[in-house]
Each structure stands twice: as structure tokens, then as C-alpha cells.
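Apart from one protein chain that is not included, each protein chain of the complex appears where it belongs.
Order of writing sets the chain letters: A, B, C, D and E. Residues in each chain are counted from 1.
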Amino acid sequence: MKRLIPHPLLSLALILMWLLLTRFSIGQLLLGSMVSLFAGWAFGAIEPAGPKLKKPWKVIPLFFIVGYDIAKSNIDVARVILRGPRPGAEGPGFVTIPLRLRDPAPLAVLSLIVTATPGSVWINYDPDTGELLLHVVERGDTDWHALIRDRYESVLMEIFA
Amino acid sequence: MELILSAAIGVLSASGIWLLLRPRTFQVIIGLALLSYAVNLFIFSMGRLTVGVPPIMPKGGFVDPTRYADPLPQALVLTAIVISFATTALFLVVMMASRGMTGTDHVDGKDKD
Amino acid sequence: MSALILSYALAYAQTAIAIAVCLCCWRLIRGPRAQDRVLALDTLYASTMLLLIVSGIRMGTSFFFEAAVIMAVLGFVSSVALAKLLFRGEVIE
Amino acid sequence: MIEQNLLLILVLLPFLGAIAAATLPVNAHNAAAWLSGLTMAGGLVILAGFYAPISHGQVIHSVVQWVPAIGLNLGFRIDGFAWLFVTLVLSIGILVVLYARYYLAKNDPVPRFYSFLMAFTGAMLGVLLSGNILMLVVFWELTSIFSFLLIGYWHGNPNARDGARTALVITAGGGVCLLASMLLLGQIVGSYDLDVVLASGDIIRAHPTYLAVMVLFLIGAFTKSAQFPFHFWLPGAMAAPTPVSAFLHSATMVKAGVFLLVRFSPVLGGTDIWFYVVTGTGIVTLIMGAVIALFRHDLKGLLAYSTISHLGLITALAGIGGSAAILAAIFHIVNHAVFKASLFMAAGIIDHETGTRDMRRLSGLIRMMPITGALAIVAASAMAGVPLLNGFISKEMFFAEAVDWHNGTWLDNALPWLATFASIFAVAYSARFIMSVFFGPAPVDLPRTPHEPPHWMRRPVELLVLICLIVGIVPDQTLGPVLNAALGSVMGLGTPHYDIAVWHGFNQPLIMSLLALVVGALLYALTGRWVARGPEGPPLLHMIRAQKIYEWLMLRLSWKWPRVVHGRISTEKLQPQLRILVLLSLAVGFTALWNSGFIGPRAKWNAPNLAFGLMWTVGAACAIAAAWQAKYHRFAALVLLGGAGTVTCITFAWFSAPDLAATQLLVEIVTTVLLLLGLRWLPRRRSEIMADRLLPARIRRGWDLVVAVVAGTGLAAIAYAVMTRPLVPNIGDWFLRNAYYEGGGTNTVNVILVDFRAFDTFGEITVLAIVGLTVFALLRRFRPAPESVAAPEQQKGSTSKMLSNYLFVASVIMKYMFPVLIVVAADLFFRGHDLPGGGFSAGVTVATALLLQYLATNVKWIEARITVLPIRWMGFGLLIAGATGMGAWAFGYPFLTAHARYIDLPLIGKTPAATALIFDLGVFALVVGATVLMLIAIAHQSLRAARMRETDDDTKPDAKKEPA
Amino acid sequence: MIAAQHLVIAPVIIPFIAGALTLLYDERQRRAKLGVSLVSTVLLLVVSIELMSRTKGAGLTGQGGEIAFYLLGDWTAPFGITLVLDRLAAMMLMLVALLAIPALIYSAAGWHKQGQHFHALFQFLLMGLNGAFLTGDLFNLFVFFEVLLAASYGLVLHGSGQVRVRNGLHYIAINLAASLLFLIGVSMIYGVTGTLNMAHLSKLVALLPESELPLFRTGAALLGLAFLVKAGIWPLSFWLPGTYMAASAPAAAMFAMMTKVGIYVILRLSMLTFGVAAGPSAGFGAEVLVAAGIATVIFGVLGTLASQGLGRMTAYQVLVSSGTLLTVIGLALMGGGEKMLGGALFYLVSSTLATGALFLLIEPMSRGEGGIAAILALTADAYGLDQPEDDGAPEMGLAIPATLTVLGLSFAACLLVLAGLPPLSGFIGKVAILSGLLHNPALPPMLGWGFLALLVFAGFATLIGLVRIGIQTFWAAEGPPPKVLALEFAPVLMLIAMICLMTLKGQDTLRYMEDTAQSLLNPAIYANGVLTAPSVEEEAARQEEGTAQ
Partner (left out) sequence: MNDIPLWLAIPAAGLLVIGATLVLLGASGLVRLHSFYQRMHAPSLITSWGTGAIVLASILFYSGQAGKPVLHDIIIGVFIMITTPVTMLLLGRAAVQRDQSGADQPKPPNPAP
């Protein structure tokens, strides 16, 4: 079973995607399942096992947190664009944050969150030291260490085993 | 719209032709790509311009052809896109090989004009 | 009424996005560095995709969906390749 | 009937003999000689059978149809003239065969010689016997070709090669002119039948093209019979083995020319221009040949110029025309053949025995080889025109014509004098031949000690000399009847019968002969020593050698000037070629538009949209910027190209072509990556190329800019003109109406691609497959420039760790896109028939998904996990598409007939089930295979380069690393 | 059981299947690939013989009975794509097969190992050629042009090396540009007339309103230019000699056919659309064709004389042949008549065979000692290659005695054909053209004479050039004769045998050609036939009706 369906969750998500792409019908469900199972199976060749999940439901609050953060940052960055960035240490610059996460998968999710949020870009993660280099558009108001480590990283550490 | 599109065809093809006449292989390949955009648009324009009526038919019922875009130029462009993709790839590899063997990226395989 | 509101909104959206594309293009041409161009192209891509969606709504067809999906799902591939070339001097090793 | 067949056999026999001889082993000297001799003897037997009817003025015809559609038939005819000529050819041929048997050396490839000789004889007989003037040209050219092979028989000798080539170029070139004249004759007369042509002299002479016909004809005849100014090939041809010279320059090759002159003189002759040109040329050749012959030191050279001179005599006679002149011409043809053949053979014996042909070294040979000497002396006397020998009689006849015949022109009045003058020299060179070779002190320092040759080598000479004597003494009894028959066949009915007598009384011609003999002898006696000391050729005149002029001219005409002109009107460079193509398109396009009047635009257009206009501002800016940057900033150009492509894609979507938009996008993505992959192998361009700043480059760029702008404007104008006119009723409507009902799909474009015009797609996927294969094949042999083998600058001093760190996070997302993209591809594939999408889009999507994995990791990593055999995919894809197409045959339908219906499946509902879907599956498989193949083949080059670097480092451990 | 009517498409399908099949074999299984390729090519010959015999109807009296149609997908013209097999197409198919077998055999002597996928490319080339000759649809013609061009790109580059790549680059660049022109032309014609079907087009041209003519003619002219590039017209042919010379021998031999595709299309389309029935457009472009043809002949002749090597010279001979044919097509548009055109078709076939044979002769003729291995090593060297990667065991084959003699005779035969000297087919062809031209009162006599002078001049120059090479090779060469394998001789001899057969069967061949020309000059038969060809369904319906009554 594991060999045939190495990524059941992924396949499920893909079926959902299939139904979104086409239309909801039994036939499409069947076809979509076949396609999705195949896609999952093919992915198994690249990545034999997916990440282990501990508390996957925690992704739902995270989703809303991130959605809110992004909306807020939209306004911040829009302001920066309209007014120009603040000068000096308040303004744009690089920020280094030591991370506790080591697994690529949660790190990837973190990178998505950080980068999708306007105002911060994930520049580099050093797997040896666990240090994250960010570029932020305003170093001033935000405590980036706290934001990343407490607001996102800790949740991710809960979700992923 | 017709004027805009024909101007677009003109600019694309002029840029493409100018590059086609340049001495470096990469210029030629970019020129060919631009030219093929121009030609694809040109073929496409031969079916006249229609906005918002793709040639996708209802399932059954009377079909009034004048209400839809001419599908044939579209089919031709599709074939042309694929073929020009293939030939671009080929030209690229020949360009690489020529550069490797002659030591220059000049189209004549030697740097001296 | 719906039509009126929507058509104004759509006209605005279409024009605004088109202007946005022009701005991307300015950066694309201007550079000055390669990474600027890649960034501009990626942005241009995303904006164009949105223009596609908006135009689809304006024309009342949903046939642009496929193109938009392709742009969303695959558009980043060329940007990735471009970025990788900048970083490594090579796209695939 | 028998006669017709015999005639065919007569022509065919030598060719058969030639083929038989060619198959003999190299050392079969005797067999080859016997074969040739018997073949020719067989021909003579057939001729003997023809004698009776021919002598009664009968003409025997035989026709085999070859290409009657163009009047090209193997028509043969034999009349008196042809009979006489063929007999001469075959008789001398037998003697040459016999002679050659002893002449050729042990290690010469003898069967080849006989084979060529026989083939040549066959061609010669063909010329003589053709009853179709086109066939005559055919055989005429064959004589050129085989004589070329014969002259070049000893091709190890450069002189032989040059001589052979000159002979071929001159005579075959003449033959081409002859062909032209024959074609024109055929047009005038309406037939290529020789009999018809011969009977149409009046029509021909009155025709406006008469002059052209005559000139072309004469070029043909003069080149062959070595008339001035085409004479020089003949001395050059003396590099041939002597038997060849004896054959070609006595009875055959050169005589073909005069044969033609005589044959056609009643048709083309009789006009003043004919007389001036033909007789004039003849006389010039006669004199020139005679004079030069005296000054040649080489025996064969002397004989060669003598031959030229005698051919001039015959030509002059043909120019005069009339029965008596023609009779003299025919008679002299025979006589000259006989004595000249014997003289060549004698010269060959002398060469063979002494090892030299230089008359200055030869002397007093009469003591060592008295019989040969005597024979040669008799033959040379015949050549000089000594009475009681055959040469005398025909020369007398020529003198008589010169004296008696009048047409009142200055040339006519000068003829006797000119004839006598030439004769004096003929006597002188004959005397020189006799005196310097056979008399005088014993020779010293010869390469070989001379003695009499083998008996059988001398027999032919003996026989020929005997004929000289007999004909010289009793001409009328021996040759009278045949000559008259020949004359009758040339001149037609009502030709008077001529008695050929030795003695005509003490008349003017005899005086001329005696004068020539005396003065000639004196000339030699007085100048002999001086001539021997002089150069090879007449004083001063030897400086102007026709051969040299020919070579000078030939070198220029056929090599130097063509090279110069060719260089001017050609180029090896790509840019001018493309420039010409663009300019020609412009010219062609504008001319076609211009000639047909102005096209005014009609009012039919869509209201402009601001957003669309802005998009194209972007597109145009990108295109222009890409053009601007492509030389020094390739990367920027590539990115800009992407911008232009995106706008193009939007345009497709805007104007109702969602399929195009999707496909354009996909292709653009793959193309960008492909180009990026290639970018790595191009030379780095850090500094500006200096020449770019110079004026020529600026002018070139400016000019190209003008061309490009004009061309772009032209294309835009055409597009505008078409777009703004109302749509004509077109076949597109039919597709719209029938897509759903007949094609079983709602997406008309897709139905066209996989059903209505699936054959296009069928070809298109083949193109993709071919390109994939070519790319693969080329890259298997790819050799990067040394500069590109080195790691890119960015990787200098970096480890592979750096790459994995770089991709550490990003690769996770990229990998997860793989299954997503497979699902997207499947969606595109299945919906294609009804909505935008299809096998091609799906295929590119899958290929891109795979490509993404290569980008996310590295080649080794990914290939350890996923094995794609792209070429197999391509093969299966093609076979699926082909098999789907052929599946229709089973139901009696043509290739690619699709069957479409919606099937009601339980649970699933109405499902489209078109065989077109299977076809699309083939397309899908192929596209995946081809795209992946191309991408991966290029990508692998980096791996190879890395490996090359490693082996380099291994082999050169202490080689310094390039400074970064 | 496959019904006989499907044979029409066989010339496209057979090489397609063969090409696809060879992809399933591993690269090292060359013998298997060769086998597939050979079977396919021989089948092609058999099929083309059968197809040709089908078109040998009773000429004009047959009223189109000798033309076969194949409606792809069972869609009737002008909507679907129709294959049309008439005499001209059958003749070209035959010529392809006749050239392909020798080229393939020749490749088996070693060339097919000098790179990847030779056999697949070769088969796809055949597919492209055959498709181009059969199709009755303009855009489908484009597709098959691309198929054959793509395959030719592959074959030009087969074996790789500096010379091939450099020339290949030019070849590809120019042909890509020409393909774009092709597309512009085709789409303009569609935009103006609304059709892609050649037969339909031929009907529509005469009905085209005055106002549409300019655009239509521009489209046609641009299209024509694209074909002229393929046909190698001066001044668009500078790429040709280098490319042909660089190509490996079997590829070059097939290339003898490539320019003929351009010629074929120009002939086909000009007769269909600008023939006498085309109304105001009749004779469009004739003068251009004549002028360009003459220029090309002159250029080819100059090139022949200016060349040092046989390869280049042969390539220029290809141009001479092209120019001659184009001139004749132009004259035919002016009313030159079927005799002249028939002669030109005869000339086309014979010159193609001869140039093909010459391309195969180049290598053995320029080879010193050591057989094919030496020449391959030598070319690898000259072409700037490091090492052949996948050399198998050296090719075993029978070396031929009397090598020089056979080579020399073969060379001489080619020379005679190309120079138009008797007695071989080249002479018949030229005489047929000229006598057709001279006997035609429709054309001004000066034209005939001028062309006569041109042909005479061209033939003579060819003779001079080729004799120079021949003497250098066969007479001036020192050292022992080269080793040549039977596999290399046999193909040349096959081609020469074909030439000889054509010569002997001159009357029959020429008659066929003249009939072909006659039907070309009456495009209505073709057009009506295509437009009324019934689909299988219609046929069935009609039969049902018949039985009902």
C-alpha cells in the first residue's frame, strides 16, 4: 500500500484540485482519483516519504494568521512604495535569524510564509548553522526574531513532527 | 485594434529582421524567435480579429459561424508554434556546436568579417 | 446596475494592470542588473496573468482560465532557471 | 530485310567487340587483337555484300525506334559515300590492329586499348552511317569521347592527359555546336531524317537562320577536322600511342569532319558565304599546316601538321563544291588515309626501334632498316604528290579545280597560287622526312640500336604502300567505280561519271605540280640545315603557338575568370545571404503589390482598447530592447524576449484564441529554459568588439535598420490590409459548423488538430521527433570550446555543497510541484477536445514538470530516481499516432478517420470517447519524449564538462588553476 | 486486409512506421535498424511502382481517371486534407525510392555509424519528401516541408564536425527564414481566398475580384520565394554548395532530391494557379522564373568551373539542373507546351539520378588507400572531431577488383548525363526540351535560341569542369588504386543502371513525361477531381441509393 500510494494526503489534495479544475461529477472523481494516485505514485520516485505530521490541524489557524499578516503588510509596503523607504537602521536591510527548524519541509513552508508576506524576503538558509538571512523593507517597527520564531516557526514545529 | 496589432507585427518583425542580419548566433536566434512571434501573429490576423468569441462550440444547436473566431488560422498557428519551437531548439544546439568547434559565436564560424 | 458597476471596475482594473505591466517593462528594460530584469519579468508575468483574468471577466468568457492556470503553475519555471543561471552560471548541473 | 539487319549488325559489331574485349584479362594480348581484327573483318564481309546494290546507286536504310517522340531514332543508311568511307575505316582498322599487336608493350593493359579502339570504330561507323541527324551528333560525340580515352591511353604521361583533354574539349565542344545546328536544321526542315534534310537544301539556304545553322555546323566540322583556328588539338593528340595516331589521324576522327563537310556541302553549300568561310579556312589551314610541318623536328609532329594541311585541302575542296571538287575531296580523303596511315606506322616503327622521334638525332637509317626505309620513302613521296603515287592524282584534281573553277572572287583568283605555295612546302617537309631520317651519316648516340621490326609489324605498312602505288598507277580501274558511286550518292541524281586518269596531258595543274616538286626540293636543300638548327616551328611564328593561346585562354575562361566572377556574385557568409533574402522578399512583395494597384483599407475594425494598446507598448519596447541588447547582454535580451512573448500570448487570448495563448505560454517557458541552457556555452562578452565602432559596421547596421524597418512596415501594412477587409467565405466556417456534430468535440481548434486536419499534426509531431533526434545526435558529439569547459565564474572556488544549500528550501516546493503538474497535464489532456488544451499542452507540461526536477536538484540526483527513456517515448508516441490513424483501415475508412461519440457510462455519465483522444495520446507521448530529450541532452553537457574538468585535473595535477 | 485504395498514403506511412520503429532499438543495434530501414525503402519502391502503374491511364481521354485521391480522415476537399496521386506525384515518389535505396545501401558501408539515429532521420526524410509530393493542401505542404527539412538538418549534421556544423548553421538559418516566408505566403492566401486546398485555390483564383488580386499575388510571390530558396535559385543558393559538400555521402545523395522538391512545388502550384485558366493572373511570375532560372544556370556553370573538388562541383550541377528546370517552368507558363515540359521532367529525373550517383562517387574517388575506415578517419580529422565515439568493428565487405575502371566508367556516365552528351539520358532530356521549345510557335524564337545557347554553354562548361576532375582523379593519381567496398559500388551502379534504363526506354519514359506535362497544363482535371472526390461515407450513401433504386 505504501509502495502504491506513498503520499496519500498529497493524492487527496490533488483529487480536490482535479475537481476544482474540472467539475464535480462521479466520472471526474474516478478519473481524478486515478490521475492523482498516479501523480502521487510518480512523486514517490522522487520523494519516497513525505514529511511526518504531528498536528496537521494547526495549519488552519496558521492560515488565518498568515492571511492577516499579509494583508497588514500589504498596507505597510504600499506606504513604503508611496513614500519611499525610511533611512538608516529603520529602513531596509538584512536580518539574520537563527532557526530551530531543520527539516526541509517545514522550512519550505516557513519560506513561503515569509516571502509571500510583503516586506520580507527569504534570502538564504544555511543548513549547517541553521541561520536564516532575511531582507526586510523596514527594520524599524517589527521584531523580526519574534515574528519569525514565535509566530510562525513554533507553530510549524507543532505541525510537523 | 487592427492598427495596434499590425503595428505590433511590424515592430516585432522589424526587430527580428534586424537581428537576423546580425553576425552573432545568439542575435540570430533571438531574431528568429521574434520573427516567429511576428509571423504567428500575422497568420492569426489573417482570420481577422474577433474579441471574446473563442471557437468553442455549444453542444448542439444551430451554429452561426460568423459569431465565432475563425478556427483555422488558430490551428495553423498552433502547428507553426510547435514547429518554430522545434527549430529554435535545433538552431540553439547547432549554435552551441558551432561555438564549440569553431571557438567563436560568429555565424560564419570565424571572427574576421 | 451590476453591469454598470462591474464595467467601470473592470475598465479601471484592466487599465491599471496594463499600466502596471508598462511599469514592469520599464524596469525590465532599464535593469540595471540582471536580477532586476528577472524580477521585472516575474512581476510582468504575474500582472499579465491578472490582466488575463480581468479581461476574461470583461469579455464574459471563462476560456482564459487554462492560460491563467498555466501562468500560475508554470510561470515561475523560467524565472527559477534565470535565477539559477545568475547564481551558478549554469542552469542544470 | 536481311540488308537492314546486316546494316544494324555492321554498326553494332564494333561495340559488341568492345564490350567483349573489355572483359578479357589484362594480359590477353593475342586474344584481344584477334577479337578486334575479326570483328573488323566481319564488318568488311558485310560491306562486301552491300557492294552490288550500292554500286548501282541504291541506298539501304534501317531504322530502330529509340525516342521517336523527339525524332531521335536509330536510323541508319548506307550509300556509296558511306560505303567507301566505312570500307576505308575498317580496312585501315584491321591494319592498325595488327600493327598495334606488335607495337604495344607487354605491360600495357592491351584489352582496354582494343576495347576503346573498337568502341571508337563503332562510333565512327555510326557517324558515317547515321540516317538521323541527331543520331549523327550522338555518334559524333561518342567519337570525341572514345578518342579522348584513346589519346589518354598512356595517362601516366602528363602530355597524354593534356592532349586528350584538349582534344575532348575542342571536339566535344564543336559537337555541342553541331547539335545546336542540327536542332535548328530539324526545326527548319521539320524532320531529323538525313534524307529529308539532304533533300531540303533550297529551303535551308533560304531560311533566316541559315547563317546561324551554317556557322554552328562549321564549328562542329572544323573542330573535328582540325581546321584553323581549332587545329592545335591534333598535334597535342600525338602523345597517343602511334597506332591510335595512325587510325585517328588518317582514316577516322579527323575525317569525320571532312566527311560531314562533303556530306552537307550540297545542302549548306553553294553560297558565297559558304565558299569564303569553308574554302578560306581550308586554304589557310592548308598553308599553315604545310609551313609549320617543315619546321617540326618531331616525326609525329611533322606528320600531324601535314595531316592538318591535307585536311585543309579537302576542306577547301568542299568549300568549292560541285561534282569535280567533291570527287577530288573524296578521292583525297582515301589517298591521304592510305599514305598517312602508313607514314604514322613507319614513324612508329622508327620510334619503336630507335627510341626517338627527333629528326635531328635520326640519320642514315636506310642502312639498318632498308625495307622500312623504302616503304616510308614511297609513302612520303605520295604525301609530297610525286607522280605515279596516289597523292599525286588527287592533288592534281585539286589544282585543276583551283585553276578551272571560277566564281570571280578574289579568293578564287588567288587559289592556284596559294595551292602551289602550299604544295611547295608539302614537298619540302616530305623531303625533310625522307632525307633527314634515312639518309646522311649513320646515327650516333641513339637510345636503342635500330634494326628491322618484326615482320608482322611491317606488313600493314607494306600493304598500304602497295595501295599507294596501285592507285597511283591505275586509279580508274581500282577506285573509279567506288568513287563515282560515292560521288553520285553525295551529289544526287544526274551526276556525271568521271574517269580518273593519271595523265591529263601537259596542262596547268601538271606545271604547278612540277613547280612545286622542284621548288620544294630546292627549298629543303637550301634551308634543311638551317631548319634543323632552328626552333620547333617556323621562325617567329613558333612564338605564337595556338596551343599556348588555347591554354592561356582556357585557363582563364574555365578557371580564373569564372573564379573571379563567381567570387563576385557569391558569398560564403551568412549575413549577406539573409540580407538578400529579406531584400528579395521586399522587392517581390512590393512589386506584386505595386503592379496590381494600390490597396485601400476598408472600414471594418474593432474599437481600440487602451489596455491592449499599453500591452503592445510593452511588447514593442521589449522587442526593440531585445534587438538592442542581444549582442552584449544576452541575458537581458532573453528576458526581454520573454516580455515580448508574454504580450503575444495576451494578444492571442484577447482575440479569442485561448488555445494559442496556452500553447504560446508553455512553449515560451520551455524555449527560455532551452536558451538559458545554451547561454552557458557561448563566449563571454566583456568588452566591446572594436570593429563594431568603425564606420563600415555602423553603415551596415544603419542599412540593416532601414531594411528591417521597411520590411516590418511592409508586413504590418499587409496585415492591416487583410484585417480590415471583410472576411471572405472560407473553409473555417465549415469547421465551426461540423466540429461538434462531425468531430465530436466543442473546441473547434482541437478538433481541427486531431481530426479534420490531423495529418498536419501527424507531420508536426514527426518534426518534433526529428529535431529531438538531431539535437541528441549533435550533442553526443558536442565538444565545448576550451574556454567554456571551465566552471562558470560563479562556481569558482565553490563546492557542490553550495548548490544544495542554495536549493535546500526551494527544492522542496519545486519537487512538490511535480505531482501537481502531472495533474494539470492530465487535465489539459482530457479536456482538450472540448476546452483549450490537448496532447501537446499536456506533453509540454509533463516535460516542464520533469525539467523542474532537474532544476531543483542536479542531474545525477534526479536520474538516480527517475529513468526516462525519451527516445522510447518518442517511438511509442509516433507509433500510437500512426496506429490510431491506421486503425480506420479496419473499418474501411481512410487514414486518420476518427470515430467520435459520447458514451453513456454508468456512474460517470456522458463521456466523450473519440479515437482522436488516442491520437492525442500519441502526440502527448511524443511531445514529452522530444522535449525531455532536448532539454536533458543539453543539460547533460554541463555534467560532461564537469567530468572533463575532473579528468583534466587528474591528468595535470600541478597545472595552475586559472585565476578567477 | 488493407484495401488497395490505401496504398496512396503508403509512401508516407511506411517510412513513418519504419522511422518510429528504429527509435525502439538501442543505438548499437544498427543492423536491425538498417534492416528496418531497408525493408521500408524497398517497400516504398514496390509501392511507387504500383502507384505509377495506376497513373498510367489513357492520358487526357481518361478524364482524370488516372488521378487517385485520398481523403484523410474521410473529410472531403476542400475542408480536409486530400492526397493527390497524379502522374507527376507518382513520378516523384518513384524517384525518391530509386534514390533512397542506393543511398541507404551506401550508408551501410559505414556512414550510418558515424552518428546517432541515421536510419530514423533517413526514413523521416523519405516521409517528408513523399508527403510533400502527395499532399494537395498548402499548409500540409508546409508541414511536410518542415518534416523533410528537419530531417535534412539532421542528415546534414550527421557525423558532426566543424565543417558540417558551420555549413549546417547557414543551411538551417536560411531555411528557417524561408519557412517563415512560406507561412506568411500561405496565410495571406488563406486570408484572401479563404482556402488552403490547392485544387480549390485553382478554382478560386479565376473568380477572385480585382480588388483582392494585389494581396493574393503578393502572397503567392512570397510563397514562391520560399520555394525558390529550396530550389536553390541565384542569389539565394550560396548556402547550397557548402552544405551539400559537407553532408555525408548518403545524405548528399538524397539531397540531390531536395532542390527538386522546390521545383516540384513551383511547377505544381504555378500550373494550378497561374495556368491559362487563371484569368487575369495567368502567367504570373513567368518572366521572373525564366530570368532567375537563367541566372541560376549561369551561376551554377561558373561555380562548376570555379570549383576544385568534385563535391562542390556536383553541388553546382544541382544548381544548373534547378536553373534549367525553373526556366522551363517559366517558359511553360508562357505557353511552352507539353513537349518542352515533358522533356524537362525527363531531364529532372535523369539529372537527379546522376547527381545522386556523383555524390556517392565523391568519396571513393577521393580515397587513397585504406578503404572506408581511412576516409572516415580522415573526414573526422578534417572536420575537427576528436574521436568517433561508437566505432564498432570495421565494416566487412567485399573490395572490388578493377576499382578504377568501374569508378571511371560510373563517373563518365554521370558526366555524360550532366553535360547532356550522348548517348545517355541527359542528352535525350536536353534534346527533348529544346526540340519542344524550338518547334513551339507560341513562343518567340529568340527565346528558344537563347535557351538553346544557354544549355549548350552549360553542357560544355560542365564537360570541362568534370573532365578536369576526372583526369585528376583517374589519370593523374599516383599510388595503388583505392579499396572500395561492394556496398559502395553497388548503389552507384544501381543509379547508373537506372540512367541506362531510362536511356534505353527513352520513348516510354518520355511519353509518360509528356502525358504528365499535358495533365499539368490542364489543371482543371486535377482541380475538379479533388473537389468532387467522394468520401467513403458519401460513396456508401450513393451505393445505398443505387441499390434502393
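For the reader, a short list of remarks on this structure follows.
As a working rule, a contact is a pair of C-beta atoms (placed from the backbone, for glycine too) under 8 Å apart; a residue touches a chain by one contact, two chains touch by 3 or more.
Treat the numbers as computed from the prediction; the structure is a model and nothing was measured.
Of the chains on view, those touched by the hidden chain across the whole complex are A, C, D. Per the touch definition above, the residue from D:7, D:814, D:850 or D:916 contacting the chain not shown is D:814. Within the whole complex, the absent chain has one touching residue among A:6, A:32, A:104 or A:118, and that is A:118. Touch with the chain that is not drawn comes from one residue among A:58, A:135 or A:151, which is A:135. Contact with the omitted chain, checked across A:9, A:26 or A:78, is made by A:78. Mapped onto subunit D, the footprint of the missing chain covers residues 793-794, 802, 805-807, 809-810, 813-814, 817, 820. In the full complex, subunit C makes contact with the omitted chain through residues 1-3, 5-10, 12-14, 16-17, 19-24, 26-27, 33-36, 38-40, 42-43, 46-47, 49-50, 53-54, 56-57, 60, 62, 65, 68-69, 72-73, 75-76, 79-80, 82-84, 86-87.
Although one chain is not displayed, subunit A still touches it through residues 17, 20-21, 70-71, 73-74, 77-78, 80-82, 84-85, 92, 94, 96, 111-112, 114-124, 126, 128, 133, 135, 137.
In the analysis below, only the chains that are shown with their structure count from here on.
Among the remaining chains, those touching subunit B and also subunit C are D.
Chains that touch both subunit B and subunit E: D. Chain centre most remote from that of subunit A: D (centre = mean of CA atoms). Taking the mean of C-alpha positions as each chain's centre, the chain lying farthest from the centre of subunit C is D. Chain-level centrality, scored on Cα centres against the all-protein Cα centre, points to E. Rounded to whole angstrom, the centroid-to-centroid distance between subunit A and subunit E, based on C-alpha atoms, equals 61 Å. Annotation for subunit B: residues touching 2 or more other chains are 20, 25, 28, 42, 45-47, 51-54, 56, 72-73, 79, 83, 86-87, 90, 94-95, 97, 101, 107-108.
Listed for subunit D are residues 572, 574, 578, 582, 609, 612, 638, 647, 654, 658, 679, 715, 718, 722, 727, 730-732, 735, 757, 760, 764, 767, 770-771, 774, 778, 781, 783, 810, 820, 824, 835-836, each touching two or more other chains.
Each chain pair that touches appears in this list: A-D, B-C, B-D, B-E, C-D, D-E. Put simply, subunit E touches subunit B in their complex at residues 139, 143, 146, 150, 153, 157, 160-162, 165-166, 168-170, 172-173, 176-177, 179-180, 183-184, 186-188, 190-191, 196, 384.
Residues 14-15, 17-19, 21-22, 24-25, 28-29, 31, 34, 37-38, 40-41, 44-45, 48, 51-52, 55-56, 63-64, 66-67, 69-71, 73-75, 77-78, 80-82, 84-93 of subunit C touch subunit D in their complex.
Listing the residues of subunit D that touch subunit B in their complex gives 572-575, 578-579, 582, 605-609, 612-613, 616, 619-620, 623-624, 626-627, 630-631, 634, 637-638, 641, 644-645, 647-648, 651-652, 654-660, 663-664, 667, 670-671, 674-675, 678-679, 681-683, 691, 704-705, 707-709, 711-713, 715-720, 722-724, 727, 730-733, 735-737, 739-740, 746-749, 752-753, 757, 760-761, 764, 767-768, 770-772, 774-775, 778-779, 781-788, 834-836, 840, 930, 934, 937-938, 941.
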